[in-house]
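Apart from one protein chain that is not included, each protein chain of the complex appears where it belongs.
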Amino acid sequence: MKQVQQVAVKIWGACQRGYKAMARIDGRTKLGMIGWTLLAGFALVAGAVAQPAEPAIRPPAAAAPLDDGQWTMPAKNYASTRYSELAEITEDNVKTLQVAFTFSTGVNKGQEAAPLVVGDTIYIVTPFPNILYALDLARPGAPMKWKFEPNPEPAAQGVACCDVVNRGAAFSNGRIYFNTLDGHTIAVDAATGKPVWNTHIGNINIGETITMAPLIVKGKVLVGNSGGEMGVRGWIKALDAGDGHVMWTAYSTGPDAEVLIGPDFTPHYDMDKGKDLGVTSWPPDAWKIGGGNVWGWISYDPDLDLIFHGTGNPGPWNPDLRPGDNKWTSGIFARDPDTGNAKWFYQWTPHDLHDYDGINEQVLLDMTWQGKPRKVLVRPERNGYVYLLDRTTGEVLSAVPFGPVNSSKGVDLKTGRLIVNPEKETSTGKVVRNICPTASGLKDWQPSAFSPKTGLLYIPHNNLCMDEEGVEVNYIAGTPYVGMNVRMIAGPGGHRGAFTAWDVAAAKPAWILKENFPVWSGAVVTAGNVVFYGTMEGWFKAVSATTGKLLWQFKTSSGIIGQPITYRGPDGHQYVAILSGVGGWAGAIVSGDLDPRDATAALGFANVMKDLKDVTTPGGTLYVFRLP
Amino acid sequence: MNRCLPLLLFAMLAIAGCQREERDTRPQSALGSGKQPTPVTVLTPGGERPSPSDNKAAAFEANAFHLSQGKRLFNWFNCSGCHANGGGGMGPALMDKKWIYGGAIESIHATIRDGRPNGMPSFRDRVPDDQIWELAAFVRSLSGNVPSSAAPGRDDDMMVHPSENRLPNAATLGKSP
Amino acid sequence: MRRIWVMCGAASILPLAGCSGWQSALDPKGPAAGELAWLIWFFTALCTLVWLLVMIALIMTLIRRARPIGDPLVLDATSERHKTRIVFAALGATAVILIGLTLLSFFANRTLAVIGSDAALTIRVTGHQWWWEVRYENSQPNRILTTANEIHIPAGEPVRFILTSTDVIHSFWVPNLAGKLDLIPGHENVLDLKADKPGVYRGQCAEFCGAQHANMSTFVIAEPRPIFDAWLNDQLRPAAPPASPEAKAGHDLFLKRPCVMCHKIGGTMAGGSVAPDLTHVASRQTLAAGTLTMSRGNLAAWIADPQGIKPGAYMPVVDLNGDELNAIVAYLEGLR
Partner (left out) sequence: MRSDLSRLVFGTSAIVVLAILAALTWWLQRTDRVIREANNATGGIATRAISIMMANGCAGCHTITGVPGAHGLVGPRLDATLATKVYVGGVLSNNPENLIRWIRVAREINPHTAMPSTGISEQEARDIAAYLYALR
């Protein structure tokens, strides 16, 4: 159908040009032309009508099954589309959206979690102290069913970089799985709220915390650690969903045996081939404290039977202490979920200079690329590029910046290497000004959403630049290991955030919304053609998925950095939920009550958020909306 | 004689300049242990009690040498990793007027030495006691309450903020970047 | 009278005996230092010659009987021409000598600049108050070696030094091998040198950098290539595990006490980098940047009271009892 449409477009264009010369042409030809024009016009209309029925780009069916109205994992499905097929709320009626109920979590720290909805219950996990609440949606006002308090070690707050957040829980097979800041993974019975198992996998005394949302794949709970700013060696573990024992551990640095690189490992680029690169691409011993933490998002493709996860920045930030490519940090692994064995790897940012963690979400899509059907993975990356990777091989199909980038000059598609801008290289004692994007990336963890209806990827992101100065750094286990003075400033244009709709097929933005503050919340898009996201001032916004036009907004009690979800309630109607409560790295100035006079506070983020304290205060409230 | 007097005075003044401050880089056990318990709260049943006094605190509190050593150690021991250059991050801000566990140098010393339950690690045995006093003195100076003659110098590198004793008041700071 | 002259001459030569030895610019052991030594001697000789000529001319003028002065307003053309010629000749000679010396030093600089252009080894020296951090660069990152205060180089090969600092300005000066060059925070200076023969050459910080500037020295040890390679490989090993129960106790104490806050010992949790790397500390010949020779007693003395040995140094006095002190010494002594 698409080919027909393309031909039609060509003919239409030819006819349009032809009309101009019409006056000099005889009647018969004119008649023929009009006929062709009509035919082409008809074909165009037919194509447009047919498109939704046969979308050109869509997630693999196995990874994104038909929508049942529930929301059982933060990314909605294994393909991480954050797309709901619910269409009761539409572009037309969204303006009447109103609050159905609210719920205070009682924790005034950054609320980055996505609520879960399973059956008649909504589950929310708070930042430290990581309380898990179950609210009964079947009763008016959604009263509390139960709450589970894991009582994590308070000292863990002292080693949690960038606020004490939690990015959500996951549901599988009658249990809720979530992580606590002090390094426990806990399974809780979804019906009763009683803990089933509790496995201690992180050691706060070396700076290890866990903030990520787990992903449950084939009876395994996949969890990674945080601590890239503390010199913690990154890993991802698979825990048995039944009893919680660790089935495999894959480190992000070190010898191949510990990274789980075996004979199956077939990276696409030469730079990732070699023995024990996780050791040889580091100075002696540096890999043991080299970061590469897995604290972001994991996707899973059941057809290929591969999980995809990113690895965080190498530590310390000061690159002088770690010459080399610093494998396998700031990259992406494809692994076999049963054994953890790596299939391929691609490094977004070899020898990272600016804290470009590679942990963002990857949306799994099937599409035609340059005439060939491809299984791809779309990834708006912290270093500023939207990457399109072949997810079977790890080959980069395209990498296009989605905002102002001057720290690099593009990606060499032949070698796969990021072309670093030597003017923005940092080192000890050197002040480098105006590096874009910042350490927080053009886009940080805040997940984007993809709508197969529009073919657009909705990217909430930052528009920031920074000054950096490498300083002497000293490794002391359990204390920060950064070695960089950072001061962030607003990016070109003066607005600090943006919400970009990215045309995946054309690899260019469809529209961009400017936001005063970084858009630190996730996004969700629905079949009703509405995109929801929140701002750090506290506005919860609904915009048109096709044009980006603001359709509705609601001011919540605090800044929003959470992940919106939408679900079908027990009454059969569509609801939208969001946690409001400012914090995270961007909002630490408010949630941590930092002093704006110090430009380097919160690793430099406080400098660009000085006025946030005048706009919002800490909070922690769940808001749920519905049509009247 | 009249002409000689100022000369004599000047000479005496010049000789006074030879007086050099003793830098006690070795622990001075004679100065008291500095281990008097300092309560975190001001509330005590039984009415007012005398405030704690400690020779050791006085020797460190407004001493330029110790303050500058404290500033160096603040970076060396990664205090700056959590508290930035006073503005805070993973840990609370230190340059404001808010003291969660008390702002007396004894309290700060106790905080560094023994840690606090909500994330402050204990540096007991990891940092010699005199260095903890130096750190405590520097931390106290961050909020601009030591004599300007003793406060350590500005960070010259990225000029993240002026020297500790010349910080503008938070209220007068520009609102929007 | 004659004897006095002889004695004076002998006495004046005596200080020159100090010119040889392991820290002397006048005893060059490499092309860079040789070039400079030659310049020093040539400049000194030429200047001495000029000075002597001037003195002779002066004395002659003073001794020569004064001619009767005529009318100062009447110029004697011949005499004036003569005088002008002399002045211009002297001026010309001065110009030629100065230009010559300038050219000499210019060409010497050019020679210095190309000594290390094909250097196979690059060593990064970072100045700290008051010690030297030494990093052997390598294109293979896991063969980068970090050590302190003692610099081994292969003899007969050019070596490139990259000099920088993290605190204040220091200056790297190994007089037998090269001229001095500053270590400046945030800036990299490049110094090339070559040691012609194996030997031990002492270097010293040559820019006042604080209280212990005088005790900030280094030793450059030039060795034949095979020995150097063996040394490098040896140093790349992780630290030796403690061999005795006492050393084991010392290892545990090292990680529990303030040592761990600043020092690194490869293969352990100690990863500090603001103080010298101790992974192979006992293999070095000196302690505390050349202040003490390496021995068990000196190790103990340095740990027990660094402020007594180097007052103002950043190594603090740590409260250790006798057992603890000896355990740590036993451990460090095993780090060869």
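In this document, chain identifiers A, B and C correspond to the written order of the chains, with residue numbering beginning at 1 in each.
By definition in this document, contacts are C-beta pairs under 8 Å (C-beta built on N, C-alpha and C of every residue); 3 or more make two chains touch, one makes a residue touch a chain.
Source: prediction; values computed, not measured.
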Neighbouring shown chains of the undisplayed chain, as defined at the top: C
Omitted-chain contact residue, chosen from C:F172, C:F254, C:W302 or C:Y331: C:W302
Subunit C, residues in touch with the chain not shown (by the definition above): 292-293, 295-302, 304-305, 308-309, 320-323, 325-326, 329
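Operating definition for what follows: only the chains that are shown with their structure count from here on.
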Dominant interface by contact count, named by its two chains: A-B
Most distant chain from subunit B, judged by the mean position of its C-alpha atoms: A
Distance between the centres, which are taken as Cα means, of subunit C and subunit A, whole angstrom: 54
Inter-chain centre distance, subunit A versus subunit B - centres from mean C-alpha coordinates, in Å: 43
For subunit A, residues contacting two or more additional chains: 429, 472, 474, 476
Subunit B, residues touching no fewer than two other chains: 76-77
Subunit B contact footprint on subunit C (complex, rising order): 256-258, 260-262, 274, 305, 307-308, 311-312, 314, 316-319
In the complex, subunit C residues that touch subunit A: 137, 140-146, 164, 166, 185-187, 236, 238, 260-262, 264, 266-267, 269, 271-274
Residues on subunit A engaged by subunit B in the complex (per definition of touch): 154-162, 229, 429, 431, 467, 469, 471-472, 474, 476, 478-482, 485, 487, 489-490, 588, 592-603, 606-608, 610-611, 614
